[in-house]
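A protein chain is absent from this complex, but the other protein chains hold their places.
Chain nomenclature is as follows: A, B and C, assigned in order of appearance, with residue numbering initiated at 1 for each chain independently.
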Amino acid sequence: MADREFRAVALAAERGDRRLFDDIDFTLSPGQLLQVSGRNGCGKTSLLRILSGLSRPVAGQVYWGDEPIQSVDGGTGSCLGYLGHQNALKEDLTAEENILIAGGLGGGRPDREDVLAMLASLGLAGYEDLPVRYLSQGQKRRVALARLLLQPRPLLILDEPYAALDVQVIEVLRSAIEAHLARKGMIVITTHQAVDIDGDCHNLRLG
Amino acid sequence: MSERGIQWFRFTAPANFYDLAGRLIPWFAALTIALFGVGLYMGLVVAPSDYQQGDSYRIIYIHVPTAWMGMFLYVLMAIYAAIGLIWRIKIAEIMAKSIAPTGALFTFLALWTGALWGRPTWGVFWVWDARLTSMLLLLFLYLGYMALHAAIDDRQRASNASAVLAMVGVVNVPIIYFSVHWWNTLHQGASITVTEAPTMAMIMFVTLMIMVLATWVYSIAVVLARARVELLERERTARWVQERLEGERR
Amino acid sequence: MMEFLAMGGYAPYVWGSYLVMAGLLVVEMLQLRFRRRSLMDWIRRMARLRVQEENQ
Partner (left out) sequence: MFRPLLALLRRDLTLALRRPQDALTVVGFFVVVVALFPLGIGPDPEFLRSLAPGVLWVAALLAVMLSLERLFSDDYRDGTLEQMLLVPEPLGLLVLTKIFAHWLITGLPLVLISPLLAVQLNLRPEEILILMAALLLGTPILSLIGAIGAALTLGLRGGGVLIALLILPLYAPPLILGAGAVDAVMHGASAQAHLSLLGAMMVFALFATPWATAAAVRIMLD
C-alpha cells in the first residue's frame, strides 16, 4: 500500500512559553505501527497534528518519502487520514450522508453498499439514516471511524481512537488496524488503554 | 554584499537586536529633541504667517508630517508582517507589532490636526474630504490590526493572523484611497478641497521638512524602544534576558 | 509674547493641535516606560522565585 517511509526529523513543539518536546526523530516503514504514549498534557496531540501537517513544528520537519509533509504531490490529504478528538461529523446529516460526502470531498466515489457494510460491521446497522445528532457519543465515534477506514490512505494517524468505544468495537478496530498493517499500511496512534496488536509495533514515549 | 547579508542576519538574533537597539535609541532620542526644537522654533516663530490663512496655516507643520507618517508606517508594518510570516523571522514580527500603536497615534493626530485646521479654513471641524475620510479608514485598519493581535492568546498565532490582516489591508489602502477620492469628486458640492499655496515659501518648505524628519526620528526611537519591550516579553525565559537583567538595574 | 500666544486669533486651533500632539507623544513615551518597568519587575520576581525553589 505505502511505498515510502514516513520520517520525522528533530521535531520540537511549544505551547506558550513551555517546550512540549524536543528532538523527536523516527522513521516508519510500510507495515509498521508507532504508538505514542505519555501522560496527559505532554504534547501527544500536538505531535500528531504536526505529523499530519495541520500544525507547523517550532523546529524540524516531517517527510513523506523525500517530500515535506506540507508539499506532498497531490496534497497532504492524499497520503494520510487523520482522526482527532473531534469526530468531524455534521449533526444535521445522517451517518451515511456524512461518510458519502467526506468520501466525495476526498476525491473518491464512495460506494453506498460499502458504507452500509462498514457501518454494520461497527454495529451501526439500523442507525445509518438517522441524523447524527441522535446518536450517542460512542456511536458518533464509530461513524467517524467508519469514515476513516473507508478512505484508503497509506498512513493513518489516530488520536485516542478507542475513547468512548465498547469492547466489541475495540475488537473490530483492532482487526482493522492489523489488516491495514498487513496491507503494508502505516499507523501512528495514541491511546490510554493497552491494546495488543499483532504486527511490527514500536513505541515512542514523550515527556 | 554577502558580508552585509551576514551582518543583517546577526542582528536578527534576539539578543543582538536588543543590544543594538539599546545603543541606537539614545542617539535617535537626542536627534528627535534637536529636530523638534529647531522645527518648532522655525514653524511657530520664524516662519511668517500666511497672507490668506493667517497663523492657522501653522498647523500644516504637524498635520502633514503626521499624515505621511501614519500612511508610511502602515506600509512598513505590512512589509515587516509579511517578512515575519513568510520567512518566520521573529524580529520582523515584533517590529510589525511595535509599529502599530505609533502608526495609529500619528493617524489619529493627522485627523485631529486636520479637524482643527478645518474649522478656521472651512468653518466646520469635519468635512468628508477624500483625504480625511481615507485617513479615518486607515485609523480603523490600525485599530483592527491591534484588536486582532490582542484578541489571540497564542503569540505565534497572533502574529501570523494579524500579518495576514496587515497584508490584506495594505492591498486595500490604494483601492480605498482611489474609491474615496472618486466618491468625493462626484459629490463635489459638499466639500471644499484643501487650499494649498501654489508656491510655498522656501522657509515654510524647509521647516516642513525638518518637522517630517523629526517625526521620522521620533518614530524610529519609539518603535525600537517598544520592540525591545516586546522582545523581553516574548523571550522572558531565555538566558540572555536573565544575563542582561543582572547587568542593568533599572 | 501675548501676540505670539494669540496666533493671530487662531490660538485655540494652533495650540490645540500642537499641545495635543505633544501631550500624546509624551503619554506614549511614559506608557512605554511604565510597561518596561513593570515587565522588568515581573521578570526579576520570577527569577527570584525560581532561585527560592531551587534552594528549598
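Basically, a contact is a pair of C-beta atoms (placed from the backbone, for glycine too) under 8 Å apart; a residue touches a chain by one contact, two chains touch by 3 or more.
Note that the coordinates shown come from a computational prediction; the quantities given were computed from them, not determined experimentally.
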| item | value |
| --- | --- |
| Shown chains that the omitted chain touches within the full complex | A, B |
| Selected residue (touches chain absent from view) among A:Leu89, A:Leu135 or A:Met186 | A:Leu89 |
| Hidden-chain contact residue, picked from the options B:Val46, B:Val124, B:Val168 or B:Ile203 | B:Val168 |
| Chain A residues touching the omitted chain (full complex) | 52-56, 74-78, 80-82, 84-93, 97, 101-102, 104-107, 109 |
| Sites on chain B contacted by the missing partner chain, in the whole complex | 137-138, 140-141, 143-144, 147-148, 151-152, 156-157, 160-161, 164-165, 167-169, 171-172, 175-176, 178-180, 182-183, 186 |
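Basically, only the chains that are shown with their structure count from here on.
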| item | value |
| --- | --- |
| B-C or A-B - the one linked by more C-beta pairs in contact | B-C |
| Chain of greatest Cα-centre distance to chain C | A |
| Chain occupying the most central position, where position means C-alpha average | B |
| Distance between chain centroids, defined by C-alpha means - chain A, chain B (Å) | 48 |
| Chain B and chain C, separation of their C-alpha mean positions in angstrom | 17 |
| Where chain B touches two or more other chains, by residue | 236 |
| Complex interface listing, chain B residues touching chain A | 154-155, 236-237 |
| List of chain C residues in touch with chain B within their complex | 4, 7-10, 12-14, 16-18, 20-21, 24-25, 28-29, 32, 35-37, 39-40, 42-44, 46-47 |
| Chain C contact footprint on chain B (complex, rising order) | 40, 44-45, 49, 54-56, 58-59, 62-63, 66, 101-102, 105, 108-109, 112-113, 116-117, 119-120, 218, 222, 225-226, 228-229, 232-233, 236, 241-242, 245, 250 |
